[in-house]
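The complex appears here without one of its protein chains, the remainder shown in place.
Order of writing sets the chain letters: A and B. Residues in each chain are counted from 1.
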Amino acid sequence: MNHALVALGALASAALCPVPVACAADAPSEIRIGHLYASAGRFASISMPVHYALKLWIDQKNADGGVFVKGFGKKIPIKLVDYDDQSNTSTAATLYNQLITQDKVDILIADSGSVLTSVAVPIARDHKVMLVDPTGTGAAFFSPDNPWIALMADPVSTVWPKPVADWVSQEGPRLGIKKLAILYSTNEFTGTQANAARKFIKESGAPIEIVFDQGVPTETSNYTVLINNIRAANPDMVLHFGYAPNDIAFLRNLADSGVKFKGLFCIYPGLETDLIEKNVGEKGLQYVMTYVTSNDLAYKVDFGMDLPRFRDAWSKKYPDGKVEFGFNSIAGYTTGLVLEKALGDMASLDQGELRRAIFAQSGKLKTLDGTFGLDETGGQIGELTPLGQFTPDEHGHLKLNAIYPQDTATGKPVYPRP
Amino acid sequence: MLIYSLLSGVLFGLYFSLIGLGLNLVFGVMRIVNLAHGDFLMLGAYCAFWMYTLFGVDPVYAIPVAFVLFALIGLPLYYALVPRLLAARDPEMLSIILFFGLSQVIEALSTIAFGTSEQSIPGSELGRSLRAFVGWLAGHDIESGPIEVFGQSFPSAWVMSAIASLVAVAFVYFYLYRTRTGYLTRAVMSRRDEALATGIDVHRISAIAFGIGIALASIGGVFAPFMLGSITPAMGVDATVTSFAVIVVGSLGSPLGTVLGGLVYGVSYMLVQTYLSSWANLLPYLLLIGILLVRPSGLLGKRVRLA
Partner (left out) sequence: MAPVTAAFAILPSVYSNHLLLFNFVVFLTLAQGVNVIYGFTGYLPFGYVGFFGAGAYGFSLLVMHLHAPPVLALGAAGVSAVALGLLLTPLLRLSGAYFSIANLAASLAVLHFISNPNLEPITRGPYGVSLSGVFNPDLAYSIAVAVMAFALIVVVYLRNSRFGLALQAVREDAVSAASAGVDVVRVRVYAWLISSVIAGFAGGVYAWYVSVFYPETVFGSDYSIFAIVFALFGGVSTIIGPIVGVVLLYGVYNFIGFSTPQYFQLIYGALIILLVLFLPQGLISFVKRRGVDVP
């Protein structure tokens, strides 16, 4: 755009929108938080819990008079400005822009789910607005030349598989795991995890041979032939990295074809336990290993509610159970807690100050989601996901035990499965 | 591994044939592209799901229920949409857009009604009553579980859907070649304008074909919770694209062509999944384009090519 146009624009906007510019020393009457959610489409099931949890946090704070901001020396109420992007990326992009340019929000929170977060990254960067990213883990978002993003509530995709890879390479050989199979869906979230897991295991130097290593399209809905092929490779342990529908299809096909692997890891049984159990059945989940999220681990907290209290607050506020409580609700609430803590440290509502304050919490903030930790690009490297396993208790009901690393373990691994 | 993939390809291919069968009939008779085909499959799947969830009905019984229900839905739907469409200047092209719109409406209403999360029916429920019956005949209980075919074991749903597919093909054959309406349907297929001139009630014939077409889709849907992992309101699009690949690979108008298309598609899909898994989803599209361009026009009907 040429200078004449810009000048014309400045003139026009001065004439058309005479917005009074608030003096920095004056406390604003409210903090405007902008947020997108998806009530329908592919990402609805992970987006809505985050949205509901944020609303819970905001209502709680506002009932208390608002959030304390250091620079103004008092509590200021929060105003939530939110839109529904229906899981559509181009709609989301337009709405992010709306939040920044028209609604002029003080804090911008992305929709969860990497694809919906992805469109916000360049927009926030362009406007030099800090993007508060609840759970979007895409590796492409975090780069040294983009300071305007921080990941709040789960680790970047490369960090997720660390515990399972460590367990396989350190405990595996002792238990008889010599041959490993890796099957993954070829998309950013699960593909990156498979690559990272493979790399960790190879670099560990453990005497483990990868006998099957294949990526399949994310749309794959039948795994029977693949399961047969994996069985033909005769692995001691199978790692399956896929989205929830992939896990459902894989575990169901496994049950239907009567194949039992000695050890099996899947992502989603630990993240969306209710959904997977509904579709796969308790029997299909027996002895399956998975990530243990803060949904199943009660971390000691320094700030905010702990897991039981948050769960109580959730069921009190949303008694109809339409949006299921799970890891994503915790992620939404954690996002609120990080912001609350950061605001308490901010001299003004300036975006650079917001960035400084968020990064300042790294390593210091312990919430129900674990220890908040950022690397220099804004990627989350605290809040780890230990390895867990579903084992039947004496009544035959499933119980998810954390099994690795040792310091968070609540049970012993059962390998090979009986 | 090779034999297993080949046999899987045959069994799964027969299921693909079942999915494509109805679409083939509709396109063959009306020359309209039913982009909502996969959404009727999705509705059939929810029909089986709700019958099971609410009343514990064995999904096998959902097959006749879905067939009758969707055939009855198809008739008024035909009269609401198609005659008006056929009156337009370029109905074949416009049908793509029209049925895309219909597909959106069906998906939106299903999302409102059923929610977005994945649903399924336990694998052992399909054919539960059949097993009980066979067990009663044999005098001992039959366990649910994989079925042996040529020394390889496959999920029982695969075998059952393959059988259902063969029955459906036989039904369409019988309808087209052994009934009076079927005879007229074939007349409409080959020469719509002449059929009209000779006084055949083309709309009635077409409406029945349309009803049967989406009813067959819904039967494919009954097996979907077992064959496709889980079901969601958004699953229709993939099913539609697969159906197109199947019917284009086979030949239009003939149910046997659809079986052939399904088998070619199924076997090549399973082979690619085994030996080049990450390229598996490129295959249907390449197969579709390749066959469209290479296959002699005779198998695809006379009006395939122009210029």
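Assume contacts are C-beta pairs under 8 Å (C-beta built on N, C-alpha and C of every residue); 3 or more make two chains touch, one makes a residue touch a chain.
In this text, all values refer to a predicted model and were calculated from it rather than measured experimentally.
Chemist: Relative to the complete complex, which of the depicted chains are touched by the chain excluded from display?
Modeler: Touch partners of the hidden chain, whole complex considered, are A, B.
Chemist: Which residue among A:94, A:286 or A:371 touches the omitted chain?
Modeler: The missing chain is touched by A:94.
Chemist: Based on the whole complex, identify which of B:1, B:88, B:163 or B:196 touches the chain you can't see.
Modeler: Checking each option in B:1, B:88, B:163 or B:196, the one touching the absent chain turns out to be B:88.
Chemist: Write down which of A:28, A:122, A:173 or A:281 is the residue touching the left-out chain.
Modeler: In the complete complex, the chain left out is touched by residue A:122.
Chemist: Looking at B:100, B:114 or B:173, which makes contact with the chain not pictured?
Modeler: Of the listed residues, the one touching the omitted chain is B:100.
Chemist: Residues on chain B that touch the omitted chain in the whole complex?
Modeler: Here the touching residues of chain B are 27, 31, 33, 81, 84-85, 88-90, 92-98, 100-109, 111-112, 241, 244-245, 248, 278-279, 281-282, 284-286, 288-289, 292-293, 303-307.
Chemist: In the complete complex, which positions of chain A touch the hidden chain?
Modeler: Against the missing chain, chain A presents residues 1, 5-6, 8-10, 12-13, 16, 39-40, 83-86, 88-91, 93-98, 101-102, 115, 118-119, 121-123, 125-126, 138-141, 143, 145-146, 186-188, 191-192, 215, 217-218.
Here is the rule we go by: only the chains that are shown with their structure count from here on.
Chemist: If you average the Cα atoms of chain A and of chain B to get two centres, how far apart are those centres in Å?
Modeler: 38
Chemist: Within the complex, which stretch of chain B touches chain A?
Modeler: 1, 4-5, 8, 12, 111, 116-120, 122-123, 145-146, 153-158, 226-230, 232, 234, 238, 270, 273-274, 277-278, 280-281
Chemist: Taking the touch rule as given, give the residues of chain A at its contact with chain B in the complex, in rising order.
Modeler: Touching chain B from chain A are residues 40-42, 44-45, 186, 214-217, 219-226, 228-229, 232, 244-246, 248-250, 252-253, 255-258, 275, 278-279, 281.
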